[in-house]
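The complex is shown incomplete by one protein chain, all other protein chains being positioned as in the whole.
Chain IDs A, B and C follow the sequence of writing; residue 1 opens each chain.
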Amino acid sequence: MPEATLEVENLHVFRGERHVLRGVQFALAGGEYLEVRGANGAGKTSLLRALCGLIWPEEGQVRWNSINVRADLRAFHSRLAYLGHEPPLKADLSARENLRYWIGVRRRLRSAELDAALERAGAGSWCERLVRTLSAGQRRRVALAGLALLAVPLWLLDEPATHLDADGQQLVSALIGEQLARGGLVVAAVHQSLPAAAPQLRTLELPA
Amino acid sequence: MNAGTSAAGTLPAAHAAGTAAPAAASAAAASALEAAWLALLRDVQLAFRRRAQLVQPLAFFALVTMLFPLAISPELTQLRAVAPGVLWVAELLASLLALEFLFRDDAHDGTLEQYALSGQSLTWLMFAKTAAHWLLTGVPLALMAPLAALSLGVPVTALPGILLAVIVGSVTLSLIGSIGAALTLGLKRSGALLSLLTVPLSLPVLIFGARATQLAINGAPLLAPLELLAALAVLAVTLAPLAASAAVRISLE
Amino acid sequence: MSWTWFHRLASPPYVYAFAARLTPWFAWPAALCILGGLWGGLVLAPPDYQQGDGFRILYVHAPSAWMSLMVYTTMAIAAAVGLIWRIKVAHAVAASCAPIGASFTFAALVTGALWGEPMWGTYWEWDPRLTSELVLLFLYLGYMGLRAGIEDTQRADRASAVLAVVGVVNVPIIHYSVVWWNSLHQAPSVMRLAKPTMPPSMLVPLLLMLLGFTLYFVAVLLVRLRGEVLGRERTASWIREVVSA
Partner (left out) sequence: MRAFLDMGGYAAFVWPAYAVTFAVVVLNVVWARRALARARASARRRLSARSEGP
C-alpha cells in the first residue's frame, strides 16, 4: 500500500445553529492511529462525517495525499471505509448476503475471501442467519468483517467497539493493528480507549 | 499488538493474511455496472423477503378501481367512458403509495450512506434502486391494469394498448417518484408532502397515458401519445437519477 | 480569470448593505409605473370592442401571471447557482422568491376566474392557461412545504433547490402537455388577449404594469433577501453593527 497522508486544516462545522467543530486540526500519516475522544455531543460523529465528505465544513479543508478531497470526492471515497454507529446491515438478509452486497458494490469479491473474513470475525457459524436474529454485538462483528474486506487505506470508525464483548474488542484492536501494519490510517471516535491500542496511538480531545 | 492478534485469531493466521494483506493490490474495484446490478439484486431479494409490502400497492390499485363502479354506476357504458381516467388516477395513487418504501429503510440502516461513500457513481446506484422499484411495483401494477380495465367494460381488443401505455408511463412515474422520495428523506412525516411534490410533476404522464388509453378503447391508433409517453420516459431516465442522487446526498449532510 | 468581484458581490455583509441601499431605487419607480399603468388602464384605454370594460382585468391578471412565471424562473436560477457554487446568498434569493411567487400565482388564478365568469359564463374553465397556473401554484406550495419540513436551513436550501430546478425543467413540459390535452377536448379559448393588434392606448398601460410589477418584485425581494441573509449568518461580527443600528 503506498504511503498515504490525511491532513485536516482548521475545520469548522455547524449542525443547525450549533458550532460543533471549531478549528479542528491534525495530520496523520500511514501507519498512524488517531483516537478522537470527547463527551456526547462534542462532535465526534460530525468530525468523522466531515472527514469523509458527507458534511460540508463551513470552513477549512481535508486533504488526502496533499490534495483537497473535494477535488475528486469519488476517488477519495474509493480509498476509505466509514463505519457509523449502526452497522449498515439489512435486517432481512443474512450476514453473508449483507456483506456480499455491501462489499460487492465496491469491489469484486471471491466467495472464499468472504468466508475467510466472516470466519475471522467469529461469524462462521451463524453467517447464514438473518441479521434480524443477531445480537448487537454479532452485527458489529459482521460490520468488522466487511471493514477488513474493503481493503482500503483509510478507516473512519465511529465507536467501533460498542456492544462487543472482550473477545470482540480484541478483534477490533487486532484489525486496527493489521491495518496500521499495512501502512493504513485509522481514525476512530471512541468513548474509552481500546484495549491494547497501537503504539502509534495519537489522540484528539474534542472540547464539549 | 501481538496480544490482540492472538486473542482474535480464531482461524489460521495464513488465512487471515490472505484476506487482508494484499488488499489494495488485488482488490479490483467493481465497475459502475456491476455495482448497479448488485444494488438492483439486493433490492429485489429484499422485496421477496417481505412479500406483504409488495402486495399493498396492488391491493390499493384494485381497491381504487373498485370504488368507481360503486360511486358512479354499475352500467358498463358509463364506466367505459371514465375508464381511462380511473385507470390512470388509480395507477398514479398506487405508485405514490409504493414510493414511501423506496429509500426509507436504506436511510435508516445506513445503506444510503454506504452507497454515497462507495466511490461508485451514486447516480447509477439510484438508477438501479429505482429500476428495482419499478420492476417490483410498476410492472405488477401495469399487469393489473388490463384486468382492472376489463372490469370497467373496456373491450378486450384495447388491452394490449393499455398495457403498453401503462408500462411505459410507469417508468416515468417511478423515476419522478424517486426524486420526491429522496427529497423528503430528511423529513419526519412525509406522506402528504411527497404527493404534493410528485403529482404536479406527473401530470404529463397522466395526460398522455389517459389519452393513449382512450384511443385504445376507441380502437384508434395510439402511436402519438405513446411516443410522447416514451419521450417523457427517456427524459426521466436521463435526468431523474441525477436529481435523486443529489437529493440523497443532501439528506445525508 | 478573477473571481474576487464575484465573491465580494456574494458576501453577506455586502449583500445586506447593498440590498438596503438599492431598495428605494426599485420601489419608487415601481410605484410610479404601477400608478401610471393604472391610470392608463382604467381611465385612458378605451373599452374593448368585444369585452367592453371587462377586459380591464387584463391589467392586473397579466402582470400577476407574468410574475408567477418570472419569479419561479428567478427562483430556479438562483437555486441552481446556489447548488452548483454553494453560494448561500443565492439560496437566500431563492428562498425569498417563493412566497412572492406563490401569492401572485394565487392572484393570477383569482383574477383569471373573475375574468372567466363574464367571458365564459363560468368562474372556472379548464383552459390551459388557468390549468398551468394552478399546477404552478402546487409547485410553489411543494417548494415551500419542503422548506418548512426541513429544520436545518442549509439542508432546506439545498433540497428545495433541487426541487426548484426539477420544477423549472418540468414547467414547459407540463404547460405543453396541458395545451395538447386542452386542444383535444375543446375549441380554442376565447381568452385571446395578447393580440398583436392591440392599439397603443391599451398596450402602453399593460407594458407599464408589467414593468412596474417587475420592479416591485425586485424591491420586495431585496427586503426579504436581507432577512434571509441575516438568518443564515452565524459568526460574522457585522451582524452586531446591523442589528444594533
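Heads up, the rule we're going with is that contacts are C-beta pairs under 8 Å (C-beta built on N, C-alpha and C of every residue); 3 or more make two chains touch, one makes a residue touch a chain.
Bear in mind that the values here come from a model prediction, so they are computed numbers and not experimental data.
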Using the whole complex, pick out the displayed chains that touch the missing one. C
In the whole complex, of C:R56, C:H91 or C:R158, the residue touching the missing chain would be C:R56
Subunit C, residues in touch with the chain not shown (by the definition above): 34, 42-43, 47, 52-54, 56-57, 60-61, 63-64, 99-100, 103-104, 106-107, 110-111, 114-115, 117-118, 216, 220, 223-224, 226-228, 230-231, 233, 239-240, 242-243
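Here is the rule we go by: only the chains that are shown with their structure count from here on.
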Chain whose Cα centroid lies at the greatest distance from that of subunit A: C
Computed distance of Cα centres, subunit C from subunit B, in Å: 34
Which subunit A residues sit where two or more other chains touch them? 56
Enumerate the residues of subunit C that touch no fewer than two other chains. 152, 154
Going by the contact rule set out above, which residues of subunit B touch subunit A in the complex? 1, 3-5, 7-11, 15-16, 18-24, 26-30, 34-35, 38-39, 41-42, 45-46, 49-50, 105, 109-111, 113-121, 125, 252-253
Along subunit A, where are the residues that touch subunit C in the complex? 14-17, 19, 56, 58
Contacts from subunit A onto subunit B in the complex sit at residues 1-2, 52-56, 74-80, 82, 84, 86-93, 97, 101-102, 104-108, 113, 116-117, 119-120, 122, 124, 148-153, 167, 170-171, 173-175, 177-178, 181-182, 195-196, 198-199
